[in-house]
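One protein chain omitted, others in place.
We just call them A and B in the order they show up, numbering each chain from 1.
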Amino acid sequence: MKDASGHAGGVLTTLLRQRRFVVGLVLVCLIGGVCAANPSFASVQNLRDLLVQSAPVVIVGCGMTFVVITGEIDISAGSLLGVLAALMGLLASPQHAGLSAPAVVAITLLAGMSVGLVNGLLVTVGRVPSIVATLGMLTILRGITELVLGGVWITDLPPSIRILGTGAIAGIPVCVWAAALVAGVLIVVARVTPLGVRTRAVGGNADAAAIARISVVRVKLFAFTLVGLLTAVAALVCVPQQSVIESGIGVGFELVVVTAVVVGGTSIRGGMGGVLGTVLAALLLGSIRTALVFLNIGEMATFWERAIQGAFILAAVLADHFARAAADRRGGQLAGAAA
Amino acid sequence: MIRTGRAIFGFHEGVLLALLAVVLCIAAWLEPAFVAPRTQLEIGTHAFELALLALPMTMIIISGGIDLSVGATMALASVVLGLLHQAGASMWVASAAALAVGALAGALNGFFVARMRVHPLLITLATLAAYRGLAEGISRGRPMSGFPNGFLELGTGTLLSVPIPVLALVPAVIIMGVIAARSVWGAWVYAIGGNERAAEYCAVPVARVKFLLFTLTGITASVCAIAFAARRNTAKADVGSGIELEVITAVVLGGTSIFGGRGTIIGTALGVVLVHELREFVGWRWGHDEIILIVIGATLIGSVLLANLGFRPKK
Partner (left out) sequence: MIRCVSVVLAAAILAAGMLGVAPGAGPDRSDKKITVCLLPKKKGVPYFTTCAKGAEEAAKELGNVELIYDGPTDGSPEKAASMVDRWALRGVDVIAVSPNDPEVVGQAMKKAREKGVHVIAWDADAAKETREFLVNQATAQDIGYALVDAMAKDIGGDAPEGEVAIITATLTAANQNEWIKFMKERLAKYPKLSLVATSPSNEDQRLAFQVAQDLMKAHPKLKGIFGISSVAFPGAAEAVKQAGKSGTVLVTGLATPNDMKAYVKGGTVKSVILWNTIDLGYLTIHAAEALATGKLKSGATTLKAGRLGTVTIEGDQIMLGKILVFTKDNIDQFDF
């Protein structure tokens, strides 16, 4: 699927057609620009914080990329994060179940996968459109979170669980390791394995995929279960960073994840996209707010923060749209390459 | 012209009507006061924004699109209304400006979707953040109130002992229903949702229809912002937050296919009433906000599952 043209514009055209390149470029420019204005932005501590901030979006976004490539969407991830956080808290807290850390981890992962599987079954077997099924799940899971916590927050997470959020291996926080591992594995899965090919085939043309004896149901079930599992991973390594587990965890998270996936170049119509683009977009979206703080533009930044973020997303969506359209006009077919 | 899915009253509407009847019967049995006409009329005002926004949203979804930015557009219009009122403009001028801003916000979405061919989910996800951010920025987060009494009367007054917002919904539903089911314009919308390319070949002005649909949604969002200001005497940047998902829930519950091409205004009206009655009744009887969420989510998924049982498409 690589562009084989040898002439001068060829390389640039190829690159411009790949959203991950555009996003990467914007990310580098943003970091470079802010560093020029305020060198302390480039401190090790700050870069580390940026990675930690983006970790949950990266982790869940990688799985979401698969779902979106198959032509579906999962907007229940935020509420799922909330319900899994509550579950983890209730299981781990000595005042409630007080289970050991391995048991808590196992049950949380299992619960995440189960909800993902249910989403997948609703979409495939139940033939409920994914946006509808997961919209329903979004409200149901939020209601359940409120019910199980019952207005009392969990403030006594045992150290064995807190360490997942606050600990570090070789100076790098656990959640960053987890994000890197998830991203690494899934980039390989998407690029090299038959599963990656099947995922794109299902999203590109489900009927053709079915003729090619690819089980559409199985691929979609895998994708939804993966998002469930990864949301559980995110709950385990990112939530214990905070001392309190409350009922509002994950509100609006699904929109951030979906934004990262589409800004990262995965087509919302399915069939193409890549994990690397999602990772870069997640880092980009996570850096905007911090960058604003370091630019020191005073009170204005407070009131216009969301507008600037929105303008950024809008610009990213449009810039890519035009870059791709321009590239399409100049050379060859659409880049369907996956990262 | 393509007529598929333009049936006025189908199977799904039957299911909804049955469900609604069950809910109301249970309500009448457990809480007779809840189904009293006076109560129903008065709590009807709570559904105004949901019901009004659901109308153009139905058309957009039938055309195969979606608009996530309705709540943010509402906030933007609300803030413009409030700021102009504070600056001393008359309510007429302020309302007109709010309508204009809403129309502009909707037109911008429409422009990107229709002319630039950006996916509607993508562009409205972006403008959802941008419009609300803009509303926060220009209002600095402050609430604005102190609207004149004549204006507040629009939101709180009654005509023939029916609250004005509830009364206003009736012509809105009828007009939109007639447009959808009987006009050429409505037929175009169904045609685009059924098969966009085929519609184009049939000389349907696809881009123009889409552009107008989004603009109409923007205008409707500003009407909601004005109605909210009239009912609660407040204009603020957090008005309408999260309403987009409630609206989409009601529309889909009403039987409109999220893939486009299928759906009715009557279905949407029933969907809105069902969501509204469920929410109000559960709140009235059991007073648990959490349970309302679970009931509505389960009804949404359940209704589509059931509809799938009834409509098994031939392979």
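FYI, contacts are C-beta pairs under 8 Å (C-beta built on N, C-alpha and C of every residue); 3 or more make two chains touch, one makes a residue touch a chain.
Fair warning: this is a prediction, and the values are worked out from it, not measured in the lab.
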item	value
Residue, one of B:R117, B:R140, B:R182 or B:R208, that touches the chain absent here	B:R140
Candidate in contact with the missing chain, chosen from A:L30, A:L121 or A:V251	A:V251
Residue among A:N46, A:S114 or A:S215 touching the omitted chain	A:N46
Hidden partner chain, residues of chain A it touches	38, 40, 43, 45-46, 49, 53, 142-143, 146, 149-153, 155, 166, 238, 241-244, 246-249, 251-252, 289-290, 293-294, 296, 299, 302-303, 305
Contact footprint on chain B, counting only the chain that is left out	11, 14-15, 18-19, 22-23, 26, 30, 33-34, 38-39, 42-43, 45-46, 136, 140-143, 145, 156, 228, 231-234, 236-239, 241-242, 280, 283-291, 293, 295, 298-299, 302-303, 306, 309-310, 312
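Following the convention adopted for this analysis, only the chains that are shown with their structure count from here on.
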item	value
Interface residues, chain A side, partner chain B - complex	122, 126-129, 131-133, 135-144, 146-147, 255, 258-259, 262, 268-269, 303-311, 313-314, 317-318, 321
Contact set on chain B toward chain A in their complex	112, 116, 118-119, 121-123, 125-134, 136-137, 140-141, 245, 248-249, 252, 257-259, 289-294, 296-298, 300-301, 304-305, 308
